[in-house]
Each structure stands twice: as structure tokens, then as C-alpha cells.
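Presenting subunit A:
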Amino acid sequence: MLHTVNKSSFERNSLQSCLNAIDDSSVILLIEDGVISAANNANSSMLAELATQGRVFALQGDIDARGISSKVADNIKLVDYAGFVDLVVEHGTAVSWV
Partner candidate 1 sequence: MSTKKFMYLNRRAPYGTVYALESLEVVLIAAAFDQDVSLAFMDDGVYQLVEGQNTDGIGMKNFSKTFHALGDYDINQFFVSAESLTERGLSADDLMPLVWEDEDDDWAEKPSVKVVSNVELSKLMSEQDVCLSF
Partner candidate 2 sequence: MADILGAEVDEEGFLVDLKDWTKEIAVEMAKGDDIELSEEHWDVINFLRDYFEEYQIAPAVRVLTKAIGKQFGKEKGNSKYLYSLFPYGPGKQGCRFAGLPKPTGCI
């Protein structure tokens, strides 16, 4: 499954709820204010662990808009909108943690 998170983890617990609920085959895509967590994955050991497994993605356009591209953790994969679509196709059902 594909899980999208669009809220900053400093402001809402959407990311934590998502992390608590996902199974071993799921991937996470951070979008909108959710990309703030991509620049702060040191704050969540579970997100960092998933990232090392190559299961965390973030939307490039939202990263660039917030000027934080240099802060993104190395093992988080950046995708554009076409990559977003590919993730949806590849992982089937998508869940939005709004």
C-alpha cells in the first residue's frame, strides 16, 4: 500500500498515526507540509528506519518550495508528480493521512 502524509509532524500526529498503522510492504510518500518530516527524520527513528529500507519518498516540488532540499535525509527518495503516479500504480490502494 501507498500512504501519503501531508501534515508537518511538528503540528499534527498524522505521520505517527501512519507509522503506527502500516505493514511491512507499505511505502510512505511525504507531500505538501508532510515534506517537513523529510528534513527532520532524525526526530523519528521509525521513519529513519523505513527510509534506510528505501520505503520513504518525498515530493520534490514541495521540498523545493520550502527551500529545504539540502536538509533532506540521504535515503529518502525524491519523486516528481509522474513518480507520484508511478507509486500509486505500483502499490495499489492509497491511504491519505490528512
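A quick word on the picks: all candidates are chains of the complex that A comes from, given by their letters.
The rule is short, and it goes like this: a contact is a pair of C-beta atoms (placed from the backbone, for glycine too) under 8 Å apart; a residue touches a chain by one contact, two chains touch by 3 or more; residues count from 1.
Since we're looking at a predicted model, the values are computed, not measured.
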Touching subunit A in this complex is which of the candidates 1 or 2? 1
Give the list of subunit A residues in touch with candidate 1 in this complex. 6-8, 10-11, 32-34, 36, 39-40, 42, 60-62, 64-69, 71, 80
